[in-house]
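I'd like to ask you about the structure that follows.
Missing here is one protein chain; the remaining ones are kept as they sit in the complex.
Now for chain A:
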(Lines give C-alpha, C1' and ligand atoms only; values in the text may rest on other atoms or scores of the structure.)
Protein backbone atom coordinates (compact mmCIF):
# COMPACT_ATOMS: atom_id res chain seq x y z
CA UNK A 1 0.00 0.00 0.00
CA UNK A 2 1.40 3.36 -0.88
CA UNK A 3 2.05 5.92 1.79
CA UNK A 4 -0.58 8.20 0.33
CA UNK A 5 -3.32 5.76 1.13
CA UNK A 6 -2.77 6.40 4.81
CA UNK A 7 -4.01 9.93 4.45
CA UNK A 8 -7.72 10.51 4.58
CA UNK A 9 -9.49 12.08 1.67
CA UNK A 10 -9.09 15.80 1.92
CA UNK A 11 -11.79 17.61 3.79
CA UNK A 12 -12.81 20.57 1.77
CA UNK A 13 -14.83 22.25 4.47
CA UNK A 14 -12.13 22.04 7.07
CA UNK A 15 -9.43 23.89 5.21
CA UNK A 16 -7.83 26.35 7.59
CA UNK A 17 -10.67 25.99 10.02
CA UNK A 18 -9.61 25.72 13.62
CA UNK A 19 -13.14 25.32 14.88
CA UNK A 20 -14.61 21.94 15.55
CA UNK A 21 -15.22 20.49 12.14
CA UNK A 22 -18.91 20.10 11.44
CA UNK A 23 -20.91 18.37 8.77
CA UNK A 24 -22.64 21.11 6.83
CA UNK A 25 -25.25 18.71 5.49
CA UNK A 26 -26.22 17.92 9.08
CA UNK A 27 -26.39 21.40 10.52
CA UNK A 28 -30.11 21.11 11.21
CA UNK A 29 -29.74 17.69 12.83
CA UNK A 30 -29.69 17.80 16.66
CA UNK A 31 -26.31 16.98 18.12
CA UNK A 32 -25.77 14.02 20.40
CA UNK A 33 -25.46 15.02 24.03
CA UNK A 34 -22.77 12.51 24.85
CA UNK A 35 -20.01 10.96 22.77
CA UNK A 36 -21.16 7.79 21.04
CA UNK A 37 -19.37 4.60 20.20
CA UNK A 38 -19.79 1.99 17.50
CA UNK A 39 -21.55 -0.16 20.04
CA UNK A 40 -24.36 2.39 20.34
CA UNK A 41 -25.22 1.74 16.73
CA UNK A 42 -25.46 -2.03 17.01
CA UNK A 43 -28.84 -3.70 17.40
CA UNK A 44 -29.79 -6.93 19.11
CA UNK A 45 -30.70 -8.47 15.75
CA UNK A 46 -28.73 -11.46 14.61
CA UNK A 47 -26.86 -10.49 11.47
CA UNK A 48 -27.91 -12.89 8.75
CA UNK A 49 -25.50 -12.36 5.91
CA UNK A 50 -23.47 -15.35 4.71
CA UNK A 51 -20.28 -15.88 6.66
CA UNK A 52 -17.48 -14.10 4.87
CA UNK A 53 -19.75 -11.60 3.11
CA UNK A 54 -18.26 -8.19 2.43
CA UNK A 55 -21.35 -6.64 4.00
CA UNK A 56 -20.00 -7.43 7.48
CA UNK A 57 -16.99 -5.23 6.90
CA UNK A 58 -19.11 -2.41 5.58
CA UNK A 59 -21.50 -2.67 8.53
CA UNK A 60 -18.61 -2.52 10.97
CA UNK A 61 -17.10 0.43 9.14
CA UNK A 62 -20.38 2.33 9.14
CA UNK A 63 -21.08 1.57 12.79
CA UNK A 64 -17.59 2.70 13.60
CA UNK A 65 -17.99 5.87 11.62
CA UNK A 66 -21.42 7.03 12.79
CA UNK A 67 -20.23 8.39 16.18
CA UNK A 68 -18.02 10.78 14.28
CA UNK A 69 -21.10 12.55 12.92
CA UNK A 70 -22.02 13.54 16.45
CA UNK A 71 -25.74 13.63 15.75
CA UNK A 72 -28.43 11.96 17.77
CA UNK A 73 -29.11 8.37 16.91
CA UNK A 74 -32.85 9.04 16.91
CA UNK A 75 -32.35 11.61 14.18
CA UNK A 76 -30.60 9.15 11.93
CA UNK A 77 -32.56 7.00 9.48
CA UNK A 78 -31.39 4.19 7.23
CA UNK A 79 -33.65 3.36 4.31
CA UNK A 80 -33.07 0.38 2.07
CA UNK A 81 -34.67 -1.51 -0.77
CA UNK A 82 -34.49 -5.24 -1.37
CA UNK A 83 -31.43 -7.42 -1.66
CA UNK A 84 -28.71 -8.70 0.64
CA UNK A 85 -27.36 -5.22 1.36
CA UNK A 86 -30.83 -3.92 2.08
CA UNK A 87 -30.99 -5.87 5.34
CA UNK A 88 -28.58 -3.25 6.60
CA UNK A 89 -31.12 -1.07 8.50
CA UNK A 90 -32.05 -3.95 10.81
CA UNK A 91 -28.53 -3.91 12.15
CA UNK A 92 -28.30 -0.17 12.79
CA UNK A 93 -29.68 1.07 16.11
CA UNK A 94 -31.30 4.09 14.48
CA UNK A 95 -34.65 4.55 12.84
CA UNK A 96 -34.90 2.42 9.72
CA UNK A 97 -37.10 1.31 6.86
CA UNK A 98 -36.50 -1.86 4.88
CA UNK A 99 -38.71 -1.04 1.93
CA UNK A 100 -39.37 -2.57 -1.47
CA UNK A 101 -37.18 -3.34 -4.41
CA UNK A 102 -35.58 -0.28 -5.95
CA UNK A 103 -37.71 2.31 -4.20
CA UNK A 104 -35.51 3.36 -1.30
CA UNK A 105 -34.36 6.61 -2.95
CA UNK A 106 -37.98 7.64 -3.48
CA UNK A 107 -39.00 6.85 0.08
CA UNK A 108 -35.89 8.54 1.46
CA UNK A 109 -36.61 11.58 -0.72
CA UNK A 110 -40.00 12.02 0.92
CA UNK A 111 -38.46 11.64 4.35
CA UNK A 112 -35.45 13.90 3.78
CA UNK A 113 -37.42 16.60 2.01
CA UNK A 114 -39.96 16.80 4.81
CA UNK A 115 -37.58 16.37 7.75
CA UNK A 116 -34.45 18.40 7.39
CA UNK A 117 -33.53 17.59 10.98
CA UNK A 118 -32.70 14.02 9.99
CA UNK A 119 -29.54 12.40 8.68
CA UNK A 120 -30.89 10.09 5.99
CA UNK A 121 -28.91 7.22 4.49
CA UNK A 122 -29.92 4.89 1.71
CA UNK A 123 -28.41 1.43 1.48
CA UNK A 124 -28.83 -0.30 -1.83
CA UNK A 125 -27.17 -2.75 -4.17
CA UNK A 126 -26.32 -2.98 -7.83
CA UNK A 127 -29.55 -4.75 -8.70
CA UNK A 128 -31.70 -2.62 -6.41
CA UNK A 129 -30.27 0.75 -7.44
CA UNK A 130 -29.31 0.20 -11.04
CA UNK A 131 -31.84 -2.29 -12.35
CA UNK A 132 -35.30 -2.16 -10.80
CA UNK A 133 -34.67 1.19 -9.12
CA UNK A 134 -32.61 2.89 -11.80
CA UNK A 135 -35.17 5.58 -12.37
CA UNK A 136 -35.34 6.62 -8.74
CA UNK A 137 -31.57 6.67 -8.44
CA UNK A 138 -30.97 9.02 -11.33
CA UNK A 139 -33.76 11.35 -10.28
CA UNK A 140 -32.56 11.48 -6.68
CA UNK A 141 -29.13 12.41 -8.00
CA UNK A 142 -30.37 15.16 -10.28
CA UNK A 143 -32.63 16.59 -7.57
CA UNK A 144 -29.81 16.67 -5.08
CA UNK A 145 -31.87 15.77 -2.04
CA UNK A 146 -29.84 15.59 1.17
CA UNK A 147 -29.36 11.82 1.06
CA UNK A 148 -26.29 9.65 1.35
CA UNK A 149 -26.63 6.64 -0.92
CA UNK A 150 -24.38 3.66 -0.24
CA UNK A 151 -24.46 1.40 -3.27
CA UNK A 152 -22.99 -2.01 -2.46
CA UNK A 153 -21.80 -3.29 -5.80
CA UNK A 154 -20.97 -7.00 -5.90
CA UNK A 155 -21.75 -7.35 -9.59
CA UNK A 156 -24.20 -10.21 -8.97
CA UNK A 157 -27.69 -10.92 -7.64
CA UNK A 158 -27.12 -12.52 -4.26
CA UNK A 159 -30.50 -12.79 -2.58
CA UNK A 160 -32.07 -14.48 -5.59
CA UNK A 161 -29.08 -16.80 -5.69
CA UNK A 162 -26.76 -15.80 -8.39
CA UNK A 163 -28.15 -14.24 -11.52
CA UNK A 164 -26.12 -11.61 -13.36
CA UNK A 165 -26.67 -7.97 -12.42
CA UNK A 166 -26.54 -4.72 -14.39
CA UNK A 167 -22.90 -4.35 -13.34
CA UNK A 168 -21.87 -7.91 -14.26
CA UNK A 169 -19.31 -8.10 -16.99
CA UNK A 170 -20.51 -9.00 -20.49
CA UNK A 171 -20.53 -12.75 -21.02
CA UNK A 172 -21.01 -13.52 -17.33
CA UNK A 173 -21.95 -17.14 -16.80
CA UNK A 174 -24.70 -17.37 -14.19
CA UNK A 175 -27.77 -19.47 -13.50
CA UNK A 176 -29.85 -17.30 -15.78
CA UNK A 177 -27.11 -16.92 -18.40
CA UNK A 178 -25.53 -20.34 -18.83
CA UNK A 179 -24.04 -19.26 -22.17
CA UNK A 180 -23.00 -15.87 -20.90
CA UNK A 181 -24.83 -12.62 -20.30
CA UNK A 182 -25.61 -10.53 -23.35
CA UNK A 183 -25.97 -7.03 -21.95
CA UNK A 184 -23.24 -4.51 -21.43
CA UNK A 185 -22.86 -3.42 -17.82
CA UNK A 186 -23.44 -0.02 -16.31
CA UNK A 187 -20.56 1.92 -14.92
CA UNK A 188 -22.30 3.27 -11.80
CA UNK A 189 -20.02 6.27 -11.44
CA UNK A 190 -20.37 7.29 -15.08
CA UNK A 191 -24.11 6.89 -14.74
CA UNK A 192 -24.20 9.03 -11.61
CA UNK A 193 -22.06 11.77 -13.13
CA UNK A 194 -24.27 11.72 -16.22
CA UNK A 195 -27.30 12.06 -13.97
CA UNK A 196 -25.96 15.35 -12.60
CA UNK A 197 -24.78 13.88 -9.30
CA UNK A 198 -23.09 16.46 -7.12
CA UNK A 199 -21.07 13.90 -5.17
CA UNK A 200 -19.68 10.67 -6.57
CA UNK A 201 -17.20 8.41 -4.86
CA UNK A 202 -15.99 4.83 -4.82
CA UNK A 203 -14.47 2.72 -2.10
CA UNK A 204 -13.88 -0.92 -1.21
CA UNK A 205 -15.42 -3.06 1.53
CA UNK A 206 -12.12 -4.37 2.82
CA UNK A 207 -10.36 -1.01 3.18
CA UNK A 208 -12.00 0.26 6.31
CA UNK A 209 -9.96 3.39 6.59
CA UNK A 210 -10.61 4.44 3.02
CA UNK A 211 -14.26 3.49 3.32
CA UNK A 212 -14.67 5.67 6.38
CA UNK A 213 -12.85 8.55 4.76
CA UNK A 214 -15.27 8.43 1.85
CA UNK A 215 -18.24 8.22 4.22
CA UNK A 216 -16.89 11.29 5.96
CA UNK A 217 -16.65 13.21 2.71
CA UNK A 218 -20.15 12.07 1.74
CA UNK A 219 -21.55 13.16 5.09
CA UNK A 220 -19.92 16.55 4.70
CA UNK A 221 -21.46 17.00 1.29
CA UNK A 222 -24.67 18.98 1.04
CA UNK A 223 -27.05 17.18 -1.28
CA UNK A 224 -27.14 13.67 -2.65
CA UNK A 225 -23.95 11.69 -2.29
CA UNK A 226 -23.46 8.46 -4.18
CA UNK A 227 -20.87 6.14 -2.72
CA UNK A 228 -20.20 2.99 -4.68
CA UNK A 229 -18.73 0.33 -2.43
CA UNK A 230 -17.11 -2.63 -4.14
CA UNK A 231 -18.34 -5.52 -2.07
CA UNK A 232 -17.39 -9.14 -2.31
CA UNK A 233 -20.10 -11.78 -2.57
CA UNK A 234 -18.16 -14.82 -1.51
CA UNK A 235 -20.95 -17.17 -2.50
CA UNK A 236 -21.96 -16.14 -5.99
CA UNK A 237 -19.19 -13.89 -7.27
CA UNK A 238 -16.23 -14.54 -5.03
CA UNK A 239 -13.08 -12.61 -5.76
CA UNK A 240 -14.71 -10.13 -8.11
CA UNK A 241 -12.50 -7.38 -6.75
CA UNK A 242 -9.54 -9.48 -5.69
CA UNK A 243 -7.20 -7.68 -8.03
CA UNK A 244 -7.91 -4.49 -6.08
CA UNK A 245 -7.21 -6.14 -2.77
CA UNK A 246 -4.31 -8.52 -3.19
CA UNK A 247 -0.93 -7.25 -2.16
CA UNK A 248 0.63 -8.29 -5.43
CA UNK A 249 -1.79 -6.52 -7.73
CA UNK A 250 -3.52 -3.73 -5.88
CA UNK A 251 -0.86 -1.07 -6.25
CA UNK A 252 -1.00 -1.43 -9.99
CA UNK A 253 -4.77 -1.76 -10.09
CA UNK A 254 -5.88 1.01 -7.76
CA UNK A 255 -5.75 4.73 -8.38
CA UNK A 256 -6.32 6.56 -5.13
CA UNK A 257 -7.76 9.97 -5.84
CA UNK A 258 -7.06 12.87 -3.57
CA UNK A 259 -8.31 16.32 -4.26
CA UNK A 260 -5.57 18.77 -5.18
CA UNK A 261 -2.95 16.05 -5.65
CA UNK A 262 -1.34 14.85 -8.85
CA UNK A 263 -2.83 11.47 -9.70
CA UNK A 264 -0.13 8.84 -9.25
CA UNK A 265 -0.39 5.14 -8.61
CA UNK A 266 1.56 1.90 -8.71
CA UNK A 267 4.55 0.75 -6.74
CA UNK A 268 6.50 3.80 -5.60
CA UNK A 269 3.80 5.86 -7.33
CA UNK A 270 5.71 5.27 -10.53
CA UNK A 271 2.68 5.69 -12.78
CA UNK A 272 0.41 8.64 -13.30
CA UNK A 273 -2.65 9.90 -15.11
CA UNK A 274 -2.21 12.42 -17.90
CA UNK A 275 -4.46 14.25 -20.29
CA UNK A 276 -3.66 13.70 -23.94
CA UNK A 277 -3.86 16.33 -26.65
CA UNK A 278 -7.31 15.03 -27.60
CA UNK A 279 -8.52 15.57 -24.04
CA UNK A 280 -8.60 11.84 -23.27
CA UNK A 281 -7.02 10.61 -20.07
CA UNK A 282 -4.31 7.98 -20.19
CA UNK A 283 -1.89 6.37 -17.79
CA UNK A 284 1.86 6.29 -18.21
CA UNK A 285 5.00 5.93 -16.18
CA UNK A 286 5.98 9.19 -14.53
CA UNK A 287 9.26 10.57 -15.74
CA UNK A 288 11.17 13.71 -15.00
CA UNK A 289 9.91 15.07 -18.30
CA UNK A 290 6.23 14.47 -17.83
CA UNK A 291 5.92 14.87 -14.06
CA UNK A 292 4.84 18.48 -14.39
CA UNK A 293 2.04 17.42 -16.71
CA UNK A 294 0.49 14.95 -14.26
CA UNK A 295 -3.25 15.45 -13.94
CA UNK A 296 -4.04 17.14 -10.65
CA UNK A 297 -7.30 15.81 -9.24
CA UNK A 298 -9.96 18.48 -8.81
CA UNK A 299 -13.06 16.96 -7.27
CA UNK A 300 -14.65 20.39 -7.14
CA UNK A 301 -14.30 21.17 -10.83
CA UNK A 302 -17.46 22.76 -12.17
CA UNK A 303 -17.33 20.67 -15.32
CA UNK A 304 -17.99 16.96 -14.83
CA UNK A 305 -15.89 16.10 -17.86
CA UNK A 306 -12.70 15.06 -16.10
CA UNK A 307 -14.57 13.19 -13.37
CA UNK A 308 -16.44 11.34 -16.08
CA UNK A 309 -13.20 10.52 -17.85
CA UNK A 310 -11.73 9.25 -14.59
CA UNK A 311 -14.78 7.09 -14.01
CA UNK A 312 -13.97 5.33 -17.27
CA UNK A 313 -10.23 5.00 -16.98
CA UNK A 314 -10.35 1.51 -15.49
CA UNK A 315 -10.03 -1.50 -17.73
CA UNK A 316 -13.48 -3.05 -17.56
CA UNK A 317 -12.16 -6.58 -17.79
CA UNK A 318 -9.15 -6.53 -15.50
CA UNK A 319 -10.23 -3.63 -13.25
CA UNK A 320 -6.73 -2.27 -13.65
CA UNK A 321 -6.51 1.46 -13.03
CA UNK A 322 -9.65 1.57 -10.92
CA UNK A 323 -9.99 4.98 -9.29
CA UNK A 324 -11.23 5.07 -5.72
CA UNK A 325 -11.96 8.07 -3.57
CA UNK A 326 -14.06 11.11 -4.32
CA UNK A 327 -14.36 11.68 -8.07
CA UNK A 328 -16.73 14.60 -7.83
CA UNK A 329 -17.88 16.86 -5.03
CA UNK A 330 -19.51 20.10 -6.08
CA UNK A 331 -21.99 22.46 -4.53
CA UNK A 332 -25.30 23.02 -6.09
CA UNK A 333 -28.74 23.84 -4.75
CA UNK A 334 -30.15 21.19 -2.44
CA UNK A 335 -33.72 20.13 -3.16
CA UNK A 336 -35.03 19.97 0.39
CA UNK A 337 -33.50 23.34 1.19
CA UNK A 338 -35.16 24.89 -1.86
CA UNK A 339 -38.45 23.25 -0.95
CA UNK A 340 -38.27 24.68 2.55
CA UNK A 341 -37.35 28.13 1.28
CA UNK A 342 -40.42 28.19 -0.97
CA UNK A 343 -42.57 27.44 2.07
CA UNK A 344 -40.90 30.22 3.99
CA UNK A 345 -41.23 32.63 1.08
CA UNK A 346 -44.92 31.80 0.70
CA UNK A 347 -45.53 32.63 4.35
CA UNK A 348 -43.54 35.84 4.03
CA UNK A 349 -45.47 36.88 0.96
CA UNK A 350 -48.96 35.86 2.00
CA UNK A 351 -48.79 35.21 5.72
CA UNK A 352 -49.48 31.84 7.29
CA UNK A 353 -52.41 30.07 5.65
CA UNK A 354 -55.84 30.71 7.14
CA UNK A 355 -58.17 27.81 6.54
CA UNK A 356 -61.43 29.74 6.85
CA UNK A 357 -60.25 32.30 4.30
CA UNK A 358 -59.10 29.57 1.96
CA UNK A 359 -62.38 27.68 2.09
CA UNK A 360 -64.44 30.81 1.50
CA UNK A 361 -62.54 31.84 -1.62
CA UNK A 362 -63.52 35.07 -3.30
CA UNK A 363 -67.02 34.37 -4.68
CA UNK A 364 -69.55 33.60 -1.99
CA UNK A 365 -73.20 34.23 -1.40
CA UNK A 366 -75.36 33.89 1.64
CA UNK A 367 -78.65 32.08 2.05
CA UNK A 368 -80.65 33.10 5.11
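Throughout what follows, a contact is a pair of C-beta atoms (placed from the backbone, for glycine too) under 8 Å apart; a residue touches a chain by one contact, two chains touch by 3 or more; residues count from 1.
The rule is short, and it goes like this: contacts and distances are computed from a predicted model.
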- [ ] Quick one: find the hidden chain's UniProt protein name among "Thioredoxin reductase", "TRAP transporter small permease protein", "Oxidoreductase" or "Acyl carrier protein".
- [x] "Oxidoreductase"
Open item on the list: One chain is left out of this view; which of A:53, A:84 or A:111 touches it in the full complex?
Closed with: A:111
Open item on the list: For the chain left out of this view, which of A:35, A:51 or A:361 touches it?
Closed with: A:361
- [ ] Could you please point out the chain A residues that touch the chain left off the display?
- [x] 30, 43, 45, 72-79, 89-90, 92-100, 103, 105-115, 117-118, 135-136, 139, 339, 342-343, 345-347, 349-353, 355-356, 358-361, 363-368
